[in-house]
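Complex shown without one protein chain; remaining protein chains in place.
The block that comes next holds chain A.
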Amino acid sequence: MPAKKVIETKKLNRIFKNGEIEVHALTDIDMIIEEGEFVAIMGASGSGKSTLLHIIGCLDRATSGEYDLDGVQVNKLGKNQLADVRNQKIGFIFQSYNLLARTTALENVELPLIYDRTGQFPNSKELAQKALEQVGLADRIYHKTNELSGGQQQRVAIARALVNNPALILADEPTGNLDSKASIDIADLFVQLNNEGKTIVMITHEPEIAQFAKRMIYLRDGQIISDKMIEKRSTKAFALKELEKPVETP
């Protein structure tokens, strides 16, 4: 039985217009991501990684092309339906966390459930607490955003992305603001979530973080230039050992 396609794009284009200037951020992206995959997207700055992820995450719309998400034709959806798709099918993790200020970890994680219209989460507090336990923050649930470290804030953001049990977890440089140790912890968390069956797409600049994924897509100038499975996946233990190696100075 072939695995279910979570993402399928056909000739996806995104053109930014600023007056006279047109920027082709994405050109004819064809991509299929199946259930249970863990994909790392890499590429130079400005290559269109974020733009692609925003479209996949229904935060932005493609200029042209088709996009099916979990069997839903996203191009045909209206504003409210897009909001509902974001709410039910997607967990998005930003480089800059985007948590609400002056708000506890628990309240932040609960937020997607407040906007749920399906009525399937009557016990939102319990679910939020469970998600926080899942990311290892059981002892920080009543801490406010500004009382947490960067790594902890990103864990809150991940818990928020998990809480509504989405089909797809999208992360745009989730470790971009973190040190190596914290980055490895987050990458390991993604591996665990993936092992539990979550489909994950993650942008990263760091090859050693990308090595945690199963598949790597490389973008250049808005086009996919390479797309292959990762043969030797990294693990937390391995990455930490690499970290401890003394830096060779010539």
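Criterion: a residue touches a chain if its C-beta (ideal position, glycine included) is under 8 Å from a C-beta of that chain, and two chains touch if they have at least 3 such contacts; residues count from 1.
Rule of thumb we're sticking to: contacts and distances are computed from a predicted model.
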Protein name as given in UniProt for the chain not displayed, "ABC transporter permease", "Aldehyde dehydrogenase iron-sulfur subunit", "Heme chaperone HemW" or "Lactate utilization protein C": "ABC transporter permease"
Residue touching the undisplayed chain, where the options are A:48, A:112 or A:176: A:112
Sole residue of A:67, A:94, A:190 or A:218 that reaches the chain not shown, by the stated touch rule: A:94
Omitted-chain contact residue, chosen from A:28, A:68 or A:84: A:84
Touch residues of chain A, complete complex, unshown partner: 54, 57, 59-61, 79-80, 83-88, 92, 94, 98-103, 107, 111-112, 114-117, 160, 164
